[in-house]
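With one protein chain removed, the remaining protein chains of the complex are shown where they sit.
Note that the chains take the letters A and B in the order they are written out, and that residue 1 is the start of every chain.
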Amino acid sequence: MQMIENSSILLDKVNYVYSEETAYQIQALKDISLEIRAGQFIGIIGHTGSGKSTLIQHLNGLIRATSGAIYFHGQDIYDDDFDLRELRNRVGLVFQYPEHQLFETTIFDDVCFGPKNQGLTSEEAGLRAFEALRNVGFPEELYYQSPFDLSGGQKRRVAIAGVLAMKPEVLILDEPTAGLDPAGRDEILDLIARMHRERGITVILVSHSMEDVARYVQRIIVMNHGEVMFDDTPRNVFAHYKELEKIGLAAPQVTYLMHELKERGLSVNTEATTVEEARASLVEALTGVGAESRDFYTGE
Amino acid sequence: MIKARKLVHEYIRRDEEGNVESITTALDHIDLDVKPGEFIAILGHNGSGKSTLAKHINALLTASEGSLVVDGKDVSVEENIFPVRQSAGMVFQNPDNQIIASVVEEDVGFGPENIGVPTGEIWQRVEESLRAVGMLKYRSHSPNKLSGGQKQRVAIAGVMAMQPRCIVLDEPTAMLDPDGRKDVIRTAHELNRKAGVTILLITHYMEEVVDADRVFVMDRGKVVMQGTPREIFSQVGKLREYRLDVPQITILADMLRQSGVDVPLGVLRREELVDAILKAAQI
Partner (left out) sequence: MLRDITLGQYYPADSVIHKLDPRVKLFGTLIYIISLFCFRGIAALLLATAFLVGVIKGSKVPFRFMVKGLKAILILMLITAVFNLFLTPGEPLFSFWVLKVTWEGIKNAALMAIRLTYLILGTSIMTLTTTPNQLTDGLEKSLMPFSRIGVPVHAIAMMMSIALRFIPILIEETDKIMKAQMARGADFESGNLLKKVKSMIPLLVPLFVSAFRRADDLAMAMEARCYNGGQGRTKMKPLRYERRDRLAYVTVLVYLVLILLCRTFLRWPM
């Protein structure tokens, strides 16, 4: 899939203030300027209250900025003639614990909800639902069961399919792995990565786990107190691991390890962010022979 | 403290006529021995039966077969239910759904009220428990204004106020952010060390069990591994089979071993691996 280099969402000095003009006034976003390019896989990281959830709700117009402008393909989304529902069709947002929004009697009907709201006929919506459920790898024999009988991980897949069925060009996920066990977490993350790879959709992944994000994304935006603190490739962001630590965010464990080894005199690659990269660099440093980096590790 | 022998729990689903539709064995002949003052971690993915086990220890569920004795009391005896719940307190996963009162201190007082502790002593216990979890300054706050980690610490204080001999924490960190997770785990260790409370920490995060005395791994209703954290962490392949999340450092150490680098088995901490690598590099 060819990367189309155009900006799909542009934020210009966006500010958002909660409970304005009261004693509880909080500035949730401060002068945020960002460019989201089509086809990117972006991670947004920050601890609770850093403004990351508020930020993503601006991207599909659920929250209106107190000041500043947001452009979607060059159009100001706060223009009077701009259709916010159309924006929500094209920028899909999966909330935290999305399974809490399931409501239909069957899984299939629930996934049809979004496409039907887009004005598609029952047949068209049905086709979309089939495709989306197949894409998330959901077993076909369960399509007509009640969503409420599923396990947590399965429910979450259905909820994600519900948004995918709307065929958004940008997919935003707010902590899609919260509360799942490691296996469920890997399944969901792999699914998202596949959507990005195969369908070329822009993905924005909100998380507080650096290790999850480091494995998948091309760009990391670090939020702190409503401001963008870093916006760069994972490698460059993790190089600031000491600053990240100060704001309660840890770089991946291997980053610390490699830096410590380097400080103590072993010449290793401090830019390694994944276990595989670290292994390759360490084996080389210790044996003097370049070990080929294995993509897949089975733990045997 | 806790002694389980061949404990079985079956969830039986019945159709409208009351006929048995399906039987799921959540606990399959569990044997478990926990000594007073131990810090035990129980690992397992969702559906491995670990939460069911927790509810047995608190007498919230009754066994289909086998026996369970908590603090010298047989759980299956009707009169023992309340004494058992008092000696084995329980903290649940969702911080919002276990706080009953609208003020922190009133919530901590809820347990002692239920077991008929005199008023003056309730106040004393509430204060001690809140201090033990580091939440004393929030005593007159509303729980709604607290972070997830703070709410969980209030929940722990609520259990502490009943002066239990053992606390079972059932995935207390699953819904928290990294800061909250660290706070809760640290609090559990402090209570274990300072107050001598036996702790059973149920989790699926392996990095939380590093400092436990013993670790049990559950899968499909059975205890499939048990030992010290080091013994457990040295079997990376097996842990992955049970769908557990092995910490990066442990995986890396294991990989290096396989590539012929001389690092010990079952590395738990970063400092350990740094030292081992430097030793291997003869620096």
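Observations on the model:
Heads up, the rule we're going with is that contacts are C-beta pairs under 8 Å (C-beta built on N, C-alpha and C of every residue); 3 or more make two chains touch, one makes a residue touch a chain.
Only a predicted model underlies this, so the values are computations on that prediction, with no experimental measurement involved.
In the complete complex, the hidden chain is touched by one of B:Val8, B:Val103 or B:Leu265, namely B:Val103. Annotation: of B:Leu146, B:Val159 or B:Val197, B:Val159 touches the absent chain (contact as defined above). Between the chain not shown and the residues A:Leu55, A:Leu93, A:Leu205 or A:Val283, the one that touches is A:Leu93. By the touch criterion stated above, the residues of chain B touching the omitted chain are 55, 58, 60, 82, 85-86, 89-90, 92, 94, 96-103, 105-106, 109-119, 122-123, 126, 140, 142-144, 158-159, 162.
Even with one chain removed from view, chain A keeps its contact list with that chain: residues 57, 60, 62, 85, 88-89, 92-95, 98, 100-103, 113-114, 117-118, 148, 162-163, 166.
The rule is simple: only the chains that are shown with their structure count from here on.
Of all residues in chain B, those touching chain A in their complex are 45-47, 147-148, 174-175, 177-180, 204, 236-237, 239-240, 243-249, 251-252, 254-256, 259-261, 270, 273-274, 277-278, 280-281, 283. Chain contact summary for the complex, chain A toward chain B: residues 47-48, 151-153, 178-185, 208-209, 211, 248-250, 252-254, 256-257, 260-261, 264-266, 275, 278-279, 282-283, 285-287, 291, 297-300.
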